[in-house]
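Every protein chain but one is kept in place in this view of the complex.
Entry: subunit A
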Amino acid sequence: MRPLHLRLHERPITHVQFNREGDLLFVAGKDKLVSLWYTSTGERVGTYPHGAVVYSLDVCRKIDIDRDTDTVIDSTETDRQQERTKNTKYLITASADSKVKVWEVKSGREMETLSFEVPARWIEFAQGGRQILVVTDQIMGAQAAIHVYNFDPESVKKLSYAYTLPSPNCKITQASWGPLNKQIFAACEDGVVRIYDIEKETVKNITDNTKMVTKIAWMKHRLMFLTCSKDGTARLYDTKTLQPLKTFDTGRPVNAGAISPLKPHVVLGGGQSADSVTTTLVDSTQFKVKFFHIAFGDEMGGLLGHIGPVHSIAFTPDGKTFATGGEEGLVILNHFDPSYFEFDQDLVYDQPEEEEASTTTSA
């Protein structure tokens, strides 16, 4: 393991996220900064200064590229690099000063600002990048809500209001788009995961958790999802049927989780928040990042390093690297050793057709 400790943020990390290719890492923190890093070296590219605590961010994964011109481009190295930066073009952030901002990743230029009445907790691009959702807080008499905006990269005014979902009357910690943007999954403070079907305008509830649901993490292709909860468990569900598949019990509040796209592993992080622990009785094992086997549900191991609760975990799309961000402001970027890739069998997504064929012939 090659852990890189990225030390820049002086206050708790709220969100870590890779771009689609996994070569860039975005980090949001409570010290009013969003920072950008190279995944491979841990070198800092730049920062996006904000006026207030940044709660969440997302990067645009795919911008409309004219496919015709795409084919014309001569594939020299420079051109390829240009196109890569094109792919990660826009950064959107949600912050405590009730603002949502759109940034150009490459230049660090603030493109647009949208103001709300209450702090924005979570922000996420829809798949395809044509819409975004914004979760606003439940304070000062305002109801927590999920707002959806259209995102048009071509026009000058990029964000235009689309609709708002009915409030669940409790704080929403995170909201995320379902497969094909047909649903919005909302993690709520009362332990319920609410699933809003946008077309049918119906709501389904998952009420397995006893305490606040802190995060929803997707498997590759959104085939399954993981809910993390303050009740010390993370639960895996089938996205299509919403059937609970597995429960991972850590005994400590789970603040963040991620499913490896490569191996049958789930990574969970959390720990008691600092205010509920007497300072003398905390050891670093509290904040261990734990690995679980996704099918067996067994704890396999853990990584020490954080000295505060872990708030955000993200895998690169190739599953070879993952990043964790903690309360103490530290971001750890872990590149797995070759031994990790030999240790467990890979997740096989495609049906092994040859095997099927062989069984039919033998039969």
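Everything below uses one rule, namely that contacts are C-beta pairs under 8 Å (C-beta built on N, C-alpha and C of every residue); 3 or more make two chains touch, one makes a residue touch a chain; residues count from 1.
FYI, contacts and distances are computed from a predicted model.
**Student:** Considering the UniProt annotation of the chain absent from this complex, which name among "Trafficking protein particle complex subunit 6B", "Eukaryotic translation initiation factor 3 subunit B", "Adrenodoxin, mitochondrial" or "Putative U3 small nucleolar RNA-associated protein 14-like A-like" applies?
**Tutor:** Matching the unshown chain against "Trafficking protein particle complex subunit 6B", "Eukaryotic translation initiation factor 3 subunit B", "Adrenodoxin, mitochondrial" or "Putative U3 small nucleolar RNA-associated protein 14-like A-like" yields "Eukaryotic translation initiation factor 3 subunit B".
**Student:** Touching the absent chain in the whole complex: find that residue among A:G232, A:G269, A:G308 or A:G329.
**Tutor:** That would be A:G232, which touches the missing chain.
**Student:** Identify the residues of subunit A touching the omitted chain, counting contacts across the whole complex.
**Tutor:** Interface residues of subunit A facing the absent chain: 20-23, 40-41, 61-62, 64, 75, 80, 83-84, 87, 127-130, 179-181, 210-211, 219-224, 231-233, 238-240, 245, 249-252, 264, 272, 276-277, 281, 283, 286, 294-296, 317-318, 345, 347-351.
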